[in-house]
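Certain chains of the assembly are absent from this excerpt, and the rest are unmoved.
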Amino acid sequence: MTDLSAFLVGLDLLGTFVFGLSGGLLAVRRGLDLVGVLALATAAALAGGMLRDVLLGATPPAALAQGRYLLTAFAAGMTAFLAGPLIDRLGKPVLVLDALGLGLFAVTGCRKALEHGLDPIAALLLGVLTAVGGGALRDLLVAEVPRVLREEIYALAALLGAAVVVGADALALPLGPAALLGVLAAFTLRLLSVARGWSAPRSPWSRR
Amino acid sequence: MTDLSAFLVGLDLLGTFVFGLSGGLLAVRRGLDLVGVLALATAAALAGGMLRDVLLGATPPAALAQGRYLLTAFAAGMTAFLAGPLIDRLGKPVLVLDALGLGLFAVTGCRKALEHGLDPIAALLLGVLTAVGGGALRDLLVAEVPRVLREEIYALAALLGAAVVVGADALALPLGPAALLGVLAAFTLRLLSVARGWSAPRSPWSRR
């Protein structure tokens, strides 16, 4: 149990780092200065978890109560600031990091909701909110329509990750592997949907 | 009392549905896909109530703790997705639904604040925040200046609805009829102001 907790905290910190990196890289690309880079990294990294904890009534949120979250977000921001274009050259890092963070936060958000006694449907919603919250704030702060609304399989990928956790919980399967599987499922669905151009159906009435 | 509670929950769910519909219809009109439609419907339907409950410390919020809110929001989103243009043909549905949701949430938000022991002024503010919160998030997410700032008699209509509830509470009048009257007053003032082009005064210094 302690091992599982530590494992989940590890996933949460990894999500914090990769979302922080996505925010920091976006800020560098927009030509923001060091403070702007750290601010956007922190917003992207911590907002989803803060929203989760506030909605659960678990205040002060882990992102405030435990210094390691803030330090992780800052480390991600500094990494983006110092090595931005190197990372950019690796391909589409914001996209990939964002997909990984999406899976990690969907899983840890959903898990924490179950631990607080929420029922499965609410846990799914909270997993999705945790996963999309940080990215949505990141995009709103630089005046973009959030990715969750612009791109097809995004909230759906978070939902899949959370659903794996809820399903494993309902079947009393071991949670460590289920968490990993949930992260992997969300990450894979998200990236596959981008690579293949999958999209969710549009309204039959929608013209374009 | 139980009857009144059930009645207020009914008003709250109706507000959830009509705000969800307003969000879903806006998403369809913008050409968003099914996930985007459900996301915007959910945001519009649940954000105001979540804000209310978080500010009251009533966590987890009703929108999470009780599955019926989320199901109602999804039903509204699916309705918008499947029947969007049919509804659009009825006139200006987003405007009308938004006005109805405004009245419903102003009343239920204000009522819940009074039940939690807030004083009348604070209850008025919380009623207005509940009423305008979901719509503001809906508009921000698609990069529009929220209706509450663009349009004249909007927050004022919510304030009127909340004031009826606060007044009835202070005079110990029966709350069921007062709640209905509050919804009706906010709805009517909002639609009248649009139909007649009423506007609040501008600053004497404002040029346009």
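Every chain is named by a letter (A and B) in the order it is written, and numbering of its residues begins at 1.
Going forward, a contact is a pair of C-beta atoms (placed from the backbone, for glycine too) under 8 Å apart; a residue touches a chain by one contact, two chains touch by 3 or more.
Just so we're clear, the structure is a prediction, and the values are computed from it rather than from any experiment.
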Number of identical chains in the full complex (with 2 shown in place) equals 3
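Following the convention adopted for this analysis, only the chains that are shown with their structure count from here on.
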Whole-Å distance, C-alpha centre of subunit A to that of subunit B, is 29
Which subunit A residues qualify as touching subunit B in the complex?
54-57, 116, 118-119, 121-122, 125-126, 136, 140, 143-146, 148-150, 152-156, 199-208
The subunit B residues in contact with subunit A across the complex are 27-28, 31-40, 42, 50, 54, 57, 59-61, 64-65, 67, 70-71, 80-82, 84-85, 140-143
